[in-house]
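Every protein chain but one is kept in place in this view of the complex.
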Amino acid sequence: MTALGEEMYALVERLYPLCRSITGDGVRATLDIVGEYIPLDVHEVPTGTQVLDWTVPQEWNIRDAYVADSAGHRVVDFAASSLHVLGYSVPVSATMPLSELRAHLHTLPDQPSWIPYRTSYYKPDWGFCLAQDTLDAMPDGEYEVCIDSTLEDGHLTYAEHVVHGRVPDEVIVSCHVCHPSLANDNMAGVAVATFLARALAEHTPYYTYRFIFAPGTIGAITWLARNAERVGRVRHGLVLACAGDPGGLTYKRSRRGDAEIDRVLEHVLTASERPHRIAEFTPYGYDERQYCSPGFDLGVGSLTRTPYAGYPEYHTSADNLDFVSPEAMADTLAVCREAFAVLDRNRRYLNLSPYGEPQLGRRGLYDALGGRSDTKQAQLAMLWVLNLSDGEHSLLDVAERSGLPFDTVAAAADALHGAGLVKA
Amino acid sequence: MTALGEEMYALVERLYPLCRSITGDGVRATLDIVGEYIPLDVHEVPTGTQVLDWTVPQEWNIRDAYVADSAGHRVVDFAASSLHVLGYSVPVSATMPLSELRAHLHTLPDQPSWIPYRTSYYKPDWGFCLAQDTLDAMPDGEYEVCIDSTLEDGHLTYAEHVVHGRVPDEVIVSCHVCHPSLANDNMAGVAVATFLARALAEHTPYYTYRFIFAPGTIGAITWLARNAERVGRVRHGLVLACAGDPGGLTYKRSRRGDAEIDRVLEHVLTASERPHRIAEFTPYGYDERQYCSPGFDLGVGSLTRTPYAGYPEYHTSADNLDFVSPEAMADTLAVCREAFAVLDRNRRYLNLSPYGEPQLGRRGLYDALGGRSDTKQAQLAMLWVLNLSDGEHSLLDVAERSGLPFDTVAAAADALHGAGLVKA
Partner (left out) sequence: MTALGEEMYALVERLYPLCRSITGDGVRATLDIVGEYIPLDVHEVPTGTQVLDWTVPQEWNIRDAYVADSAGHRVVDFAASSLHVLGYSVPVSATMPLSELRAHLHTLPDQPSWIPYRTSYYKPDWGFCLAQDTLDAMPDGEYEVCIDSTLEDGHLTYAEHVVHGRVPDEVIVSCHVCHPSLANDNMAGVAVATFLARALAEHTPYYTYRFIFAPGTIGAITWLARNAERVGRVRHGLVLACAGDPGGLTYKRSRRGDAEIDRVLEHVLTASERPHRIAEFTPYGYDERQYCSPGFDLGVGSLTRTPYAGYPEYHTSADNLDFVSPEAMADTLAVCREAFAVLDRNRRYLNLSPYGEPQLGRRGLYDALGGRSDTKQAQLAMLWVLNLSDGEHSLLDVAERSGLPFDTVAAAADALHGAGLVKA
């Protein structure tokens, strides 16, 4: 996995500097780079399109932004960090005293060296985000303020990548791509999703896996609005975010709380003995908010390392390339693969010989020598699958009730299926 | 609340000395006094009336009762305490030796200075209750015994007070009024109920609240027998007893165990951080026995401080005016008000925009500045109400699942209702 971790980190390094927002060329540039790894279907949705209760806003683009002192020195410069400008700032070009400018400056007094991330998508405004230390060093006086942005009719951009499976039932993996230079939130998630898609394509999976790279909130809402019929085929899903920080993994349950994806993630995290936390659903966080709104109520959970707003670096310039690591991303990717390996094989079988045990011995499935007490796990797994395959229990149920590894149970089901003793 | 506590204590002081029983003028006098605080509908049910499996008994009244020694000195005197006479004693006027009298004397050998409370409603008998110390001081010899009581056809008396709400669905509050000079059991309960009725009337509540002041067992049975149709409108209820002792609060669940009243009381007691105990339903105690009999199975719990038979002073002369306090009654009243404030506002809403989140920002319900992690509770509460308002979850469900205060959740529901985003 180390090599994969390094590849994912290299992808994050390329994506990190871009200035993304919920619309605009930063999103397009991001998807262009991801598209070098996996083919993407890029969708452009025009400004003004009604999407559920929302309307696609004007497209925002920015070329330059700065605050310069009376000597013309840029004390705050968009070129140094895309975080410096309030997201969706309207254009401004003015000179004003610091006293007047202050109302447009956002800082983190408690973390004086970090730049905060702020936006104003739906209320026309302009502003700069900067370190408190920078602000403290700014003498009173006149400052030149420039935001060379445009806010015009255009498009909202999102992309999809599909790994086709044996059935049309879908699993969605959703990542937000709207945040500017924040590494963990969410370029690490984008990188893990990208390499997860490549891994799933190695063998045709059972489910069809759809990866959605879209701006947060409005992007997920746009996808849901434009895929009303497809939503009925979504069986499971995962929102991937904050996938590269040094913390342990957190799985946040779907709204249902006992969806199959919830049970799978909990099983895999527990069975793998990774330190982890299982969190209940809350209607706050990432795009699980939309997928789990009561009208959809999809079985979509969220996997992060340290969760939403759970670390000091969250939504600040300290969420940078030093904050994420190849090892953490490789670990997140590994858990996703393990989980989807379970999800993809988890099915309910029906024992076709349910009255008494079928005679496994004459089918070559059972040791001939009786009396021993060290019966093999494979034989135990067959007895468990036969006993619980009444149409009510899935292989995951069998694994959990028996305490046997899911792989052993799934292999037993395959053997029984091969012997004609169970049907799917 | 201190002033209210003092007012309730003053009411208990007036009611305490009266000799109440399951019928008779003591009950009438009690209701007359309560009627000075809140208007009462007093019902008189004739002796012999069939009520469910029971029959209204003859009415019992008593004017005087004593045991006098050979010198004519009253060693046991009804005038000193209404507890001195066995409730429902038939009249007697005789002289007999102590040896013969003993069979009619009830004491508490383990609590030699306290007078027990005893009755014989349905088996004709007579007797005296007295301190063991008093009995020990009675020399052998002849005693004059007099109980000037009548047991004649008459009526069983109970009263109702109704606070009309916006809907005909009812909440009942039931207090037994049959115990003689016992302060905590149940004049404290009567006083708390009386002031609770006044408090509820300050603003028209949602539910219609019916207060029932009736003798224990036979009174509740009589009310149930005479209100067969109304019972179908009773949504919730509370039996109030032992409301003034120094112990912590105990809520005893309804037979159902998960009735809305159960969840409300548990929520309020827990949220208020009062020391308290939640007890499971038992078919023993106060009139929850009748309301929760399997044919009715109403959502009626019981609120006490120290519960039924849970304190040494229970059903003895030590349950006197020193045993109850204004502070304890004020606290019981406060919990009732808090609980009914939750119950009265607890409703299921339906999210009218259940597909994705509605855009709260353009409705002025959401901060314009994005990216901050300190989102306000009011906004979180709106997201929770929207997410769970699928017709299955009440506001109490939302409060419990979100961990937010019920008031915050109810205010969020009001705001969303005002914006047309949810309907009741």
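Letters A and B mark the chains as written, and numbering starts fresh at 1 in each.
Note that a contact is a pair of C-beta atoms (placed from the backbone, for glycine too) under 8 Å apart; a residue touches a chain by one contact, two chains touch by 3 or more.
Keep in mind that what you see is a predicted model, and the values were worked out from it rather than measured.
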| item | value |
| --- | --- |
| Which residue of A:162, A:383 or A:411 touches the chain not shown here | A:383 |
| Chain not shown: contacting residue from B:111, B:272, B:293 or B:320 | B:293 |
| Touching residue (missing chain; options B:4, B:224 or B:343) | B:224 |
| Where the unshown chain meets chain B, residue by residue | 52-54, 87, 116-123, 125, 217, 220-221, 224-225, 255, 280, 282-284, 289-290, 292-297, 309, 314-315 |
| Positions on chain A where the hidden chain makes contact | 351, 353-359, 361-362, 368-373, 375, 380, 383-384, 386-390, 401-402 |
